[in-house]
Structures are given as C-alpha cells and as structure tokens.
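One structure is given below, encoded as structure tokens.
For this view, one protein chain was removed and the others were kept in their places.
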Amino acid sequence: MGGVPLSEGRGGRRVNPGPPRRARLRGAGGGLTVALAMGAAGCSGSHSILDPAGPAARDVAWLWWGMLAGFGLVFVAVVALWLAAFRPRERPSRSPEAERRLGLRWILGGGILLPGVSILILLAFGVPAGQRLLPLPLPGGESPQVIEVTGHQWWWEVRYPDEAGEVVTANHLVMPVGEPVDFHVTGADVIHAFWVPRLGGKIDMIPGRINRIRLEADAPGVFGAQCAEYCGVQHAHMQLHVEAVPPEEFEAWLASRREAEPESPDSPDEHASARETFAAHCASCHRVAGLAEGGIGPDLTDLGARATLGAGTLAMEEGAVARWLAEHQRLKPGNRMPAHDHLAPEVLDALGAWLETLRP
Amino acid sequence: MNPLRRWLAPSHPAQLLLGLTLWSLWFVALYGGLSVACELAPPAPGQGVLTAINGALALLTLATLGLLGWLAWRGLRAGRGGVGGSRFIALTGAGLHLFSAAGVAFVGLPILALPPCL
Partner (left out) sequence: MSETMRPTPEAERLHRELEAVWGNPPGWRGRLSVVNHSTLGLRFMATGLVFFLLGGVLAMLIRTQLALPDQAFMSPEIYAQVTTMHGTVMMFLFAIPMLEGLAIYLIPKMIGTRDLVCPRLTAFGYWCYLFGGIILFSSLLLEMAPDSGWFMYTPLSSSEFAPGPGSDFWLLGITFVEISALAAGVEITVSILRTRAPGMALHRMPLFAWYILAMALMIVVGFPPLILGSVLLELERAAGMPFFTVAGGGDPILWQHLFWLFGHPEVYIIFLPAAGIVSTLIPVFAGRPIVGYGWVVAAIVITGFISFGLWVHHMFAVGIPQLAQAFFSAASMLVAVPTAIQVFVWLATLWLGKPRMTVPMLWVTGFLVIFVCGGLTGVMLALVPFNWQVHDTHFVVAHLHYVLVGGMFFPLVAGAYYWLPLVTGRMPSERLGRLGFWLTFLGFNLTFLIMHWTGLLGMPRRVYTYDSAMGWDLVNLISSLGGFMMAAGIAAVLVDLVLHGRYGRTAPRNPWGADTLEWSLSMPPASYNFASLPRVESRHPLWETPTLGDAIARGEGVRPGAAHGRRELLGGEALTGRVRELIHLPGNSLLPLYAALCLAVVCVSLLIRLYPLSLLGLAGAGVLLLRWSWENGGHRRAAPLGHDEPEDPPLHSRTADGPGRWTMEVALLADGAFFLALLFGWFYLWTVSPQWQMPARSPLSLLLLLASGAALTLGALWLERRVAALIRGREAGLVLALGGIAALGGLHVALLVVVLLDAGLAPTATAHDATLLVGLAYLLGHGGLAALLAALQAWRAGLGLVGARLPFEPGVVALLWRYQLGAYWILVAAMALLPRLTGGGP
C-alpha cells in the first residue's frame, strides 16, 4: 500500500477533499430531499464548524450553541418589547418624577445590567476556551509533533521536520490522531490563512513570520481545509486535504516516505520519455525526488498519492493529471503554472500517466 | 483662573472627554507596554500568569482605576450642587468617569488569567 492511507479520488470530476458521508447524501436527492437533509444534517459538511472533530473546535461549537441560545433570548425579548410598545393601550398618567424613575429603571436594567452581566459571563467562558490553542509546554514535558505549513499562491507546502529526514507533501496534510499537533505556519508570498474548520482555530500565514497553532483530531478522518485570508484570484481553489490517522500509522507513513526509493532518470521502463519531458518542461519548478529539485511549484514526488489536483480543483483519477496539464489554465485561471497546451496530447498523456505512478 | 484649572473643573465640558481619554491612554499603555515588553524580555512560557509583566500591568490598572474613581466621585458631588448646564456636564461627566472605571476593570481582567506573550 506504500504506507499511504488515503481516501481515493471520487468519480466526480471537480471535487474537494472528501465531504463526509452525510453531506454527500444531499447531492443525490431532489429539492425536497435537499431541504430535509438540510434539517437533519444541516450542521455537517467537510468544512463545517458545527461538525467538530477535535477538542478546540468542539469548545467553539458549544460556545456557539450557548451564545445562540442566550442571545436568541435577548433578541426575542428586545424585539417583543419594541413591538408591544406600539400596541394601543391606556397610559396611566404619571408625574414627571415617576416617569423619570421608570426611565432610569429601563436604562439601568437593560442598558447596564443586561450587557454587563452578559459580557462578564462571555469573558469567563471565552478566555479558557482560547487557551487550548496556545502552544504551551505539554504537561509531560514532551514536545508535540510539529508540522510546518507554508502558503503559496495558490497551494500548500507541508513539511514534517524530523531528525531522521524531512518529509514534504503538497496540498495534502497527514497528522496523527489523539495527540496535540503544533502547526508552524508562514506565507511564501502574500498572507494566507491556515484553517481546518472541523479541528478549530484559524491562523494567518504571514510572510516573514512564523505563527503557531495547536490542533488535535479525535478520530481518524478526512477534513477539508481552505485558505481563509483572501490571497488573490484563485483564493477559492486553495484547498488542503487534511487526513488524520492513528499515531502508529502516521509514523509508518513518515517512515515509508523517508525510505522510498527515489526516481532515477535512467530507469529503463515505459516512462522514460515522460521523464525526459519532465526534465525539459517541469523540472525547473517542480521537485521529484531523485530527478529534480524544483523549488518553485509543489513537490510532485508523491503526486499519485494525492486526492486532488490544483489544490482541490480536480479530483485525482485515471487521466486526471493529463487533463490538468492540458487545461489547468481553464480549470484554475490565473494559476502560476505556465500553460502547456503547446505540447502534443500524447506527450501530456504520457507525462500524466507517469506522474500518476508516483506513490512512494 | 488659569486655563488648566478651568479645564479640570468638574463643570467644564472637557470632563465629558477626560474619563475616556484616561481610559484610552491606559489602554494604549497596556497594549503598547505589553507588546514592547514581549519583544524585549519575554518570560518563559511555563511561567504562567505570575510574571513581572502581568504585575506591572495590574499595578497600572489599579492606579488608573483609583484616579477614575476619584474623578467620578468629585463629579457626582459637584453635580448634586449644580444647576442647568454645569449640573448636566458634571453629572454626565461623572457617569462617563464611572463607565471608564468599569471599562478599566473589565478590560483589565484578563491580566489575572492569561500569560503575557503567547
């Protein structure tokens, strides 16, 4: 299996990282089904804050439901008071002094006491909830797994630093389940934001700075993530496929990546011509271990193992890479890769077929 | 009366701005002081809340609180005795001082709960 616990690409042509099962139901039915599904599964979704999969996101989801209930009550009360004031009724005649005292009671009760108490309660809940995301030292003294994420226009570079050797992926992040993971994030060009809604938080990725955020996933699964700070025309197509796996599997995956046999320029197989095309047209930007160091575009060493192409633009399936190579400027207009439609379709097909085999 | 004393009198319209100006200055000192302190000498993350930075900020907060409390009390006293425009200014000013004091206390609360530089 090459140590790659991936969800496979789906039949849909252009998809984003696997939406959970319940959400997928929605696509199936007609209008009524959709409405029903909204009611039943309204909170779920690959990017839904209300479908938390980690402690930080769960805190916030609870915070939301609590605030919704409390503030909903305040809202209904204020609007009801407002509308009731217009109801025709007898006004008891009061002395100006009595009216003044009555007015004061309204102001002190509604204008001072109500907001004062509300915000005190809110602060009491809010401050502890935020502390979970702080990169504080762990109680046991051990340091959590660190994953470095760099935002580029418009793709993600993910690095897993380790003394045994660094592993690099692009647009695809694998993390261990059940333990806190520190994400060290930065931006390579403009400001992006790292956000895995179902795990919690959000932190800007700023050129020249490294920001840290601590997230944890409860159970294995696939989570959608999308750049959250507007970063240019293809902000919409900057998806990150986040996959949480059990710790042992994570270690195994890291090890298998580190020990994978690198590509060799002169392997005598059917992909020799594709490697030549790669060397001529792709190698100055893209890395493939053993062939080229690239350094500008995403690392393609594990391209075949990805779930999507173009950071969530196109689902990975047979022939998808060739299609991407031919049409990427139409699928993701403005992306930084030059068009390659001057190459013959057979050449692109061969290149695509080889790239799809890259699954270390 | 020299101009400064006139400005500081409880019935001068400047009283409507003084309390919140103090609040703003305190706020700027709090945020600026924290930022600079964290750049120059950040305490170890493990130290928690009990740091010199938190201590200094708390002291500053208490001092501001005291000043605002006194100003509010002074305004209330002057307002009780005044009439017309000066009564209006003194009482509204006292209310604003009180609010500013409450604002200082409320915004200062996190000093007691959060480590400074993380």
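The chains carry the letters A and B, assigned in the order they are written, with residues numbered from 1 in each.
To be clear about the criterion, a residue touches a chain if its C-beta (ideal position, glycine included) is under 8 Å from a C-beta of that chain, and two chains touch if they have at least 3 such contacts.
Source: prediction; values computed, not measured.
Student: Given that one chain is not shown, which residue among A:Leu123, A:Val146, A:Val168 or A:Ala353 touches it?
Tutor: A:Leu123
Student: Which positions on chain B touch the chain that was left off?
Tutor: 13, 16-17, 20-21, 23-24, 27, 30-31, 34-36, 38-40, 54, 84-85, 88-89, 91-92, 95-96, 99, 103, 106-107, 109-111, 113-118
Student: On chain A, where is the contact patch with the chain that was removed from view?
Tutor: 12, 14-16, 19, 23-24, 26-27, 34-35, 38, 42-50, 56-57, 59-60, 63-64, 67, 71, 74-75, 78-79, 81-83, 85-86, 91, 99-100, 102-104, 106-107, 109-112, 114-116, 118-119, 122-123, 125-127, 129-134, 153, 189-191, 193, 195, 197, 200-204, 206-209, 211-212, 224, 226-236, 312, 333-334
Just so it is clear, only the chains that are shown with their structure count from here on.
Student: So, what's the distance in Å between the C-alpha centres of chain B and chain A?
Tutor: Comparing mean C-alpha positions, chain B is 42 Å from chain A.
Student: So in the complex, which bits of chain B are touching chain A?
Tutor: 45-46, 102, 106, 109-110, 113-115, 118
Student: Write out the stretch or stretches of chain A touching chain B in their complex.
Tutor: 116, 119-120, 123, 127-128, 131, 134-137
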